[in-house]
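The complex is shown incomplete by one protein chain, all other protein chains being positioned as in the whole.
Think of it as A and B in the order they're written, each chain with its own count starting at 1.
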Amino acid sequence: MSFNKSEIQKIAWLARLSIEQQDISTYSDELSNILNLVECMNSVDTEGISPIAHPLDLTARFRTDSVTEVNQRDQFQKNAAQTDAGCYLVPKVIE
Amino acid sequence: MHQSTLAQLSTALESNQISSEELTRHYLERCKQFNKSLNCFITINEESALTQAKLADIQRKTGDATPLTGIPIAQKDIFCTNGVKTSCGSKMLDNFIAPYDATLVRKMNLAGIVNIGKTNMDEFAMGSSNETSFYGAVKNPWNKETVPGGSSGGSACVVAARLSPAATGTDTGGSIRQPASLCGITGLKPTYGRVSRYGMIAFASSLDQGGPMTQTAEDAGLIMNVIAGFDERDSTSAEHPVDDYTARLNDSIEGIKIGLPKQYFSEGLDSNIAELIQEGIKELEKLGATCKEIELPNTELSIPAYYVVAPAECSSNLSRFDGVRFGHSCENPRDLSDLYCRSRSEGFGKEVKRRIMIGTYVLSSGYYDAYYLKAQRIRHLIRLDFQKALADVDVIAGPTATGTAFKLNEMMGDPVSMYRSDLYTVSANLAGLPAISIPAGFVNNLPVGMQLIGNYFEESRLLNIAHRFQQATDHHKAIPEGFE
Partner (left out) sequence: MDWETVIGLEIHTQLATKSKIFSGAATTYGAEPNTQACEVDLGLPGVLPVLNEQAVLMAIKFGLAIGAEIPKRSIFSRKNYFYPDLPKGYQISQFELPIVNSGHIEIQLADGTTKEVGITRAHLEEDAGKSMHEGFGDQTGIDLNRAGTPLLEIVSEPDMRSAKEAVAYMKKVHSIVCYLEICDGNMQEGSFRCDANVSIRPKGEEAFGTRTELKNINSFRYVEQAINIEIERQVDILEDGGKIEQETRLYDPNRNETRSMRSKEEANDYRYFPDPDLLPIQIDVELIEKVRNQLPELPNAKKQRFIDEFNLSDYDSGVLTAQKEIADYFEDCVVITEGEAKLSANWINGELSASLNKENKDITESPVTPKMLGSMIKLINDDTISGKIAKQVFEAMWNGEGSADSIVERKNLKQVTDRGVIEKLVDDVIANNPIQVTQYKATPEEKKEKLIGYFVGQIMKKSQGKANPKKVNELLIEKLDT
């Protein structure tokens, strides 16, 4: 398994990471090595074995529908880079 | 004073031999003194720790105390602590002051435990050497040229050097047990869902579990008594009844059946380590346990399955770090994409980016079935292996790590080798089983840990066996030179 430049860039874009041109080949090698490491899974017969997303076979417990939270906006927004009039700010979004 | 265990300190406080303030000041002094050379703390909570200590002394006087009231314990910097920087070892959260307490922190505060500081760790818990931390590598107190293991390397180091009588850690693929092994302390990864994950910054949600890192099994039990239990804020936490984790410590282990997986003693294991583990097992047999060889046929597959599932979950869990509401935000973004890409690329370190990339890839269209689903099927196989084995034996014993502490920088250029070194630990996470690492001796003056894996929610049994072992051995009492 190996990655070409555009594949690395596509993955990076999905993950919103910018990768410098000079690092692309390093990433390509490292990702290939990791995929080689996991490649051996393919030789295993998992016919009839269901995938499990959780280690324990538990089912959901529900929360009763009641309001338990209070407004802590000022506290929360102390961690934000930019806010105005109670809103978080981002560069203009064009739709 | 700092040679005492939690249990001993608890007695000392109870009998007024010492105050929490004195105790806390003593440990704070040690933290400040040794942190320069060990780099094990990201934050030392000097002021708030003393406030908590004074309060604890009042609680002790008014009879409002729990066994651990007034004892300083260090928290891995992955647990959100209200009003305190919670960095997760990352530049991304270098400026993040958590606005709420993790459930584990809240429970410890309620028990009157003094939060002495936040320990260094691999960035977002991704690493096995503590070298991926934005705050620099942690040194192993047994040999400062070696790593303490990871990701809870700071916590392991703090306990080994007796800068705090105990600490907390988290374990996604061995991050409590491997550093415990490399630093010569006791580390328990509870059953998945036993300790609430609320407020514990997620790496891989279906594998992460918080637990104690202590000098002894008894101390681990004391901490479990505080942190274990159902949390209505964590859907994956278990409603299973909670044990008194110190009640059964002294039970006889006569007749306990221990399984020794053939695959854990194969050629990959250092022969010196194998020898120590065999000695440890003999010790258990002396105490009345019976041993037999067992099979965990899919052990080799645990690394591949883990290195698909964990990155997949991490790639999604770390998407929230986008420079908008918290965390690192790049200067003068040109547009929205620039804000995202640059904030994330600047904020995350190499290993984190590598795992996000892998995780993104294995979930992407066209690869999901071959990687993610396949890995989750193999996870099922691994769980079946354990279920079969544990139907026959009470616990499984073996080494914790494939080697002793390695040299700083030795493995950094070779992530795949580093991944492979998690061979004995990741399967307990994939299956969700409790597992403990306890000191089993030294190879070339570096500690070696023995691992015991138990059945679901049988932490008490693991602690019982570990405690009896520690009653009969002295490995856990050794303190690295210069820290006595």
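Just so we're on the same page, a residue touches a chain if its C-beta (ideal position, glycine included) is under 8 Å from a C-beta of that chain, and two chains touch if they have at least 3 such contacts.
All values reported here derive from a predicted model rather than from experimental measurement.
Participant: For the full complex, which residue in B:8, B:95 or B:319 touches the chain that was left out?
Facilitator: B:319
Participant: Return the single residue from B:13, B:73, B:269 or B:363 that touches the missing chain.
Facilitator: Of these options, the touching residue for the absent chain is B:363.
Participant: Quickly run down the residues of chain A that touch the omitted chain.
Facilitator: Its contact residues with the unshown chain are 10, 13-14, 16, 53-54, 58-69, 71-73, 76-77, 82, 84-95.
Participant: Counting contacts across the full complex, list the positions on chain B that touch the omitted chain.
Facilitator: Chain B touches the missing chain through residues 79-80, 86, 88, 93, 96, 98-100, 102, 197-202, 204-206, 232-236, 312-313, 315-316, 318-322, 324-327, 336, 340, 360, 363-365, 368, 372.
Operating definition for what follows: only the chains that are shown with their structure count from here on.
Participant: Nearest whole angstrom, what separates the Cα centre of chain A from the Cα centre of chain B?
Facilitator: Those two chain centres are 23 Å apart.
Participant: In the complex, go through chain B and note every residue touching chain A.
Facilitator: 95-97, 99, 191-193, 206-207, 232, 235-236, 238-239, 298, 300-301, 303-305, 307-308, 315, 319, 322-327, 329, 333-342, 344-345, 348, 353-354, 356-358, 360-361, 364, 370-371, 373-381, 383-384, 415-416, 419-420, 429-433, 456
Participant: Spell out the residues on chain A that touch chain B in their complex, using ranges where they run on.
Facilitator: These residues of chain A touch chain B: 8, 11-12, 14-19, 27, 30-31, 33-42, 44, 46, 49-56, 58, 60-61, 63, 72, 75-76, 78-82, 88, 90-93.
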